Structure formats: structure tokens, C-alpha cells
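Omission of a single protein chain aside, the complex is shown with its protein chains in their original locations.
Naming follows writing order (A and B), and every chain is counted from residue 1.
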Amino acid sequence: MAIRIENGEVIDPAHGEDRVKRTVHIKDGKIVADAGLDATVIDATGCVVMAGGVDIHTHVAGPKVNFARLMRPEDHRYEHVSREDGYERSGTGGVAATTFTTGYRYCEMGYTTIVEPAVPPMGARHAHEELVDIPQVDKAIFTLLGNSEIIFQYLEKGEMSKINEYISWIMDATKSYSVKIVNPGGANMWKYRADIHDIDQKLRDFDTTPRKIVLAIADTMATLGLPHPLHLHCNNLGVPDSYKTAIATAEAMEGRPLHLTHLQFSSYGSSGKRKFSSEAPRLAQMVNDNPNITIDVGQVLFGKTTTITADGPFEYHLHKLTGSKWYNGDVECEDGCGVVPYDYKRKSFVNCIQWAAGLELFLLIDDPWRVYLTTDHPNGAPFITYPHLIRMLMDKDFRREQVEKISVEASSEIPLKVLEREYSLYEIAIITRAGTARRLGLEHKGHLGVGAHADVAVYRIGANYEEMFAKPAWVLKDGVVVAKEGKVTRQVFGATMYVHPARGFADIEKDLADFFESYYTVNINNYPVGLEYLPRPELIPCQVKQND
Amino acid sequence: MISLTLMEKLSIPMEADLITPDNLHDKSNDEIKRQTVYWGNKKKTIGDFFEVEGEKSDQITMVGDCAKVKLIGHKMSFGAVHVQGDTGYNTGSYMTGGSITIEGNTADYLGAMMEGGFIHLKGDAGHFVGGAYKGETVGMTGGEIVVEGNAGHETGGFMRRGLIGVGGNAGDFTGLFMLAGTIVVLGRAGERAGANMMRGSIILMNQTRLLPSFFQNGVVSTPAVDMILNRLRTLGMNPPLAGRYVRHTGDANTIARGEILMRVGNRNHVEV
Partner (left out) sequence: MVALQLGGAPAATLGEVKNRADLVIFWGSNPAESHPRHFARYSGAAKGRMNPKGRKDRYIVLVDIRPTPSVKYADEFIQIKPGQDFEVLTVMRMLASGQRPDADNIGGVEVQTLERLVQRCKDARMGVLFFGQGITETRGKHQNSLVIYQFGKEMNRHSKFLTLPMRGHYNVVGSGNTMCWQTGYPFAVNFGRGYPQFNPGEFSVVDLLKRKEPDAALIVAAEPMDHLPYEAARHLEDIPTIVLDPRETLTTKMADVVIPVKHAGVSVEGTAYRMDHIPIKMRAVLDSPWPKDDIPLSTIIERIKEIRKEEAKT
């Protein structure tokens, strides 16, 4: 099947193309030099043509997302996707939408690749079962290893080669794409109702510290040549002075590649009357000064949402604060998880500071290739709010209107109000697809060069950027039109991407057998997730050079 | 007036959330007949099941055994619905105004999540009268419900405002998680009334065993109680006036600003 997208303005930052009028040729699911004369023509007059969106961090599948769905039937009651409206599979929405609905909604915004960034190894099988039911997009999972007791044991003894071997094994056993660390050591301490407050604090059960955990895992990832570097949710997240921990963690990396995720949630200081302030400018400076670091923002937007994280102690803190529902789910030997509904209010001083801090990060980090658009779905806001967020970044008058709506006390304290920067369409294309694809090490995504996957979004330049990005005129997945005018027209299933790093660093077979026997309640033979759980697997090679 | 007469008794339930004055008041007779109802897994029309007389009115009368007709008066905000028989689940759910009168019985979730208006049920109700749907933490936020017969469990659960009067008996967990508002039970209330209630008043005309998390706190005869009972009288109930009440405060496991008033003198003690 061949398609030519004609008369559109191509925005392809990976090749420096900014609103270049040219034809995009597609054949057999790929971008080609010439699709031939019998190709179907899409007339993209008045439109911009971009690669499909790539979301680097969105909680869409796995045990804790499903708990968020389970715990909140009231979240599903008021929004649904019906077969009557032509969808292949019905579902319900709300912030923690069902799998099919999630796929449709991403597609209807022009996104074609998403990453579920926090799956405990034991939950990988569950996460993959859900990914099978997410249509329209390519997907991948990151495995949580920041509270792995096996790694802690090896760390105590300084056995790096065994850590290499274990992480290589676990990447394969979970059919994962990369490693995520959430509150290193903190979820382990939460098993005693404690937390970690400093990157050099020693754990209770193990002679190690967050600094050692993070460095060891980052080094292993470099050794294994994983395509995406360490994806880190810092200690002390969400509390005043969290920014200090974020800076200390970044410094500890000493130039190693690092992705700090939802940095907004780590950007708070303790100055001001309310002892809560935005320190986003300092963090932006830190990012500007350290080319090894990329971040995604985790923007907060006002409204009701459900917070979902592997950071168990943080969720308990939030539950005590709000008195709302709270689910806690510690995972043996591996990690934790918590789910708490939350309502971000314009009247709340703290919420307004959070909202502003995210925007400040976007506007103060100079290099768009190192800051990515996320809301840490659904923690800051559900992903369907992306078009609204894009408009706030691109339109300073609109942003000012929004600032005027927030709590007066907060609006007088935020650095945001003096920021005049506006993102261009070119920069938006970077923070939503080109940059994220590059940082994920996805060579065939996020651009429209020959050989790229033909995942394309065509947006009609309209009255405002929110409407433009909410309803793309056409969306193509692997060279097939799957949505028109913001509505899915065809159900397709994307690939699940995974890595298979090299092995042979050490012999850990007996260690693992002993460890499972002593501390797990599952049989090691039943533990690894086989390829039978990935109906459309796509192996991404390791040793890809990091894009620092 | 619009009159809807059910042609044949249903065994498979129907979802008829479009039977409201809001939706029908500006429709012609033909348009009313063409309004969608869901019957089992099929999409049908009002005309498939009901003889429709009249048009363009905010007064709707339903005739026949509508026990399987759900969601009558769903989200209605004005006008009146009069049902000369039973109704099904979720009658008057999310209602914000107007009135519903039911001559017969109804099923669960009468006036669930109700915000305003008046529901008068002459027969028995199911569970969750004025309640909250599963997962919601706030139920009824306004309006008045009178049940002349009995009500099931969790009457007024998660209620935040409004008034519920039960003429007969109420099941267990009356006023569960109540945030505010008033519930009056003229018959007997089941066990565990007021469990987890934060604020609000439950007025019981007969003795019942309360949870250990309620503490006796004096005897009262306040004008406020009589005001509420007088209000119920205007709404068509027949509560005894001018009495004295033992006041219990609780639930001790919450902020404990709720009260259960039990009338002194009625000795229909419930032994459990």
C-alpha cells in the first residue's frame, strides 16, 4: 500500500526541516523516497506533517494502573467509548481509561508510540497482557529495579559483574526496554513504614545507599548498551526541598547519561510564607549546564486525577494529606506501589506552585532536545490534556489568561509570570516526538526520513493550537490511515519493543535459584515472561550509541 | 400532559433515561414515540413499548407495571413524572429538580446522587435510597425523598444535604458515611445506623441498637426536630410531633459530629 502526503508543510526536526513544503512518500509501512504514481494521495493543504507522537512516560498498563481502574469506578462512570460510535471495542474513560480506550485516544491525538515506564518485574507478565489490548500504538515497558533486593545484595558485596548479569537477565525475563528507578531504596524502606531522605542515607536491611544504587545501575546500563539511559524518579519527590535531592542526584552521576522523569514533582523549595516554592529555575539551570541530562516535565494541570506510582511512601503521605482512598501494593523483593485519587485545584496554593513549576521547566530549559512533554499520566493530569498544555507553551497570551485564574497568593510568587518565551511548532515537534524518539534510541521513529516507520500525524493549522493538536486531520500508523479528523477509523495493533542484552558477565544461576527459594513465593522457572506474551515483538538492538 | 401506557409487561429490563420532562416537554407525539430506549441489548424506541398520548408537556404520567423500566426521571430538572405502578432501578437518579410520584414500589438506587427536587414513593424502596453509586464518596446533595413503605439497606449513604423520610422500616446502615443532611425513620431502623457518619442527623422513632462508636449525649426536644417533622407532614407523611429524643453522637471513628436522635417513649425495642 502506497500513500503520498502532498502540499503539507513538513516539520521534521531530526532532519532540520521546519515547515518545508514537500511530499511525504509512504510504502509498505515505511517512509520511502518515492511511493510511485499509483499511490493514494492525501491532500494536506493547510496542514503540518509530523512524525507520530512518542510519549516517553505514561502509566497505561500493569498492576498498579489496573488498581487505579479498579479502585475508582466513579472515574469511569461519566465517559465511555461505545460500539455505537463505530469503535471496534468499547471501554470506559476517565483518567485511568481502559486499554482499548487508551489506544484510541492516543491515536486520536496523533501519538503512535507510548512507554509504560514503571513495571515491577513480577508485574511484567500482567503489563504485557494489557499491552496486547492497547491498539493503535507501539509500546514498551521499563522495569523497576531501584528497590531490587537481589541488586542490593550484590551491591553490598561489590559484585558489579553479577549486577550486569542480573540486569541483563531481568531485561530478558520481563521483555523490557529499559530500567526505571523510583525512589531508590525508598520503597524498600517503606516495607518498614520508613522512607529515604538523602541519597547517602543507608538502607535499613542492606549496606547500601541510593547513590550507590543509581550509579551501579547506570553503569550496568552503559555496559549493556541499553538504548535508553537510566530513567530516574528521585528520592524525596513531591516534598519541599525536593529540588536539592534532584540536584544532588544529578551531580552524583558525574556526567553519565541520565533521564530525570517528571522533574516538576522534584522542583519544590521551602522558601516563601507558605514554606513551599518553585525552584524550577534552579533545576532548569542544572539541566542547561549538564548536557548528559534530559528530563520530562510531568506537568500538573488542574482537575481531578488519580496518582499512581511505585513510590509507596509518597502515596501514603498524599493519602494522609487528603484523606482520600489509598491503595498500597508492596511487591516482594522488588518494589512498592501506591494509588491515591487527587484533585488539583486552582484555589490551592501548593497546586498552583506545582502547575507553574512545570511550565517554568519547559520555558527555562534552553535546549528543546532535552526536555520532553509529559504529564506523568495520570499523576499530573491525564494525557488527553496534552493539546491544552501545548497551547499554553505556544501562546503566551493564553498562558497569561491561565495565570490570572490561579490563586492570587500563588500567582504573586511564581517566576512563571515574567516568562515570555513561546514554543514554535518546530520545538513542539521536538518535545513530543523527535526528542523523545531520539532519547529512547528509536532510530526509526520520531522523524520522516527515508526508512523511518510511517507513523505520521497531519495537523490542520487552525484557530488555536489546542484544537489543532486535539484533532489531527489524518493519523497514519505503519503506513495505514488509522484516524481522520480526530476519530479512529481503523483498529490496528502496534509492536511491543524490547531489548535482549548480551549475557555472560558472571554465573548467577545458583544465586538466583537460592534467592528465589529463600525470599520469593514464585518459582523461578515460571518467572520469566516468554515471547508468547508479545504477539508483535520488535527487538531493538543494544549497543546503540547514546545521544548525549 | 403526556401519558405513556406500557403495552405489555416486561421481563427483560429497559433503560429509559430519556423519559424526563427535560427531554419530552418540547417533543411532538411522534417525536416522543421515536425516542430511544435500550431494551436488553437492543436499541428500541418509546413507541415500541408504550402507547403515547399527548405531547409537549412537562407533566408525564406512566401507566402500567414499570418495575423493569429503569432510570425514569434520570437527571430531570423540572416538571413532574407520575407513575401509576412500580418503577425499576435508578428512578430519579442525578435528579436536580421537579418531582416524581410513584404509586407502587421501586428497586434500588431511588434518587441516587440526587441534587434537588422531590420524590414521593408510596410503596417500598430497595437499597441505597438517595445513595451513592459504587466508588462515589458523595451521594445525595439536595432534594427530598419520602418513602411511605419500607426502605432497604444503606438509606442515605454518603448523603451530603437534603431530607429522606421513611414511613416504614429501614434496613441496615441507614446514614452510612453520611456527611450532612437529615434522615427520619418512622418505623424501625436496622443495625449499624450512622456507621462512619461525620455530620448530619438521623431521627429514629423507635429504639434500635447502635454501634459502640456512638455515645449517649443527653435528652433533647428541639424545635429543629419538629421543624423537620412538620416538613415531612407537608410532604405527605404522618410523623408524631412534640417528643423527646435521646441524643447519641458519633461515629467516634470519624470527626463524630453526627447525631442519632431516638424518640423517648416508644418501647418497640429491637432485640438482636
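Rule of thumb we're sticking to: contacts are C-beta pairs under 8 Å (C-beta built on N, C-alpha and C of every residue); 3 or more make two chains touch, one makes a residue touch a chain.
Being a predicted model, the structure only gives us computed values, none of them experimental.
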| item | value |
| --- | --- |
| Contact partner of the left-out chain, one of A:F302, A:Y316 or A:Y459 | A:Y316 |
| Full-complex contact with the absent chain, from A:D55, A:D138 or A:D330 | A:D330 |
| Residues in chain B touching the chain absent from view | 11-13, 15, 38, 40-41, 68, 70, 89-90, 107-109, 127, 133-135, 137, 172-173, 176, 191-192, 195-196, 211-213, 215-216, 251-253 |
| Footprint left on chain A by the chain that the document does not show | 61, 63, 65-66, 69-73, 75-77, 80-85, 89-92, 94, 96-100, 122-123, 125-126, 129-130, 133, 149, 191-193, 205, 316, 319, 325-333, 339-340, 518-522, 526, 530, 532 |
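We take it that only the chains that are shown with their structure count from here on.
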| item | value |
| --- | --- |
| Centroid spacing, where centroids are CA-atom means, of chain A and chain B in whole angstrom | 46 |
| Of chain A, residues touching chain B in the complex | 71-75, 77, 84, 324-325 |
| Contact set on chain B toward chain A in their complex | 43, 133-137 |
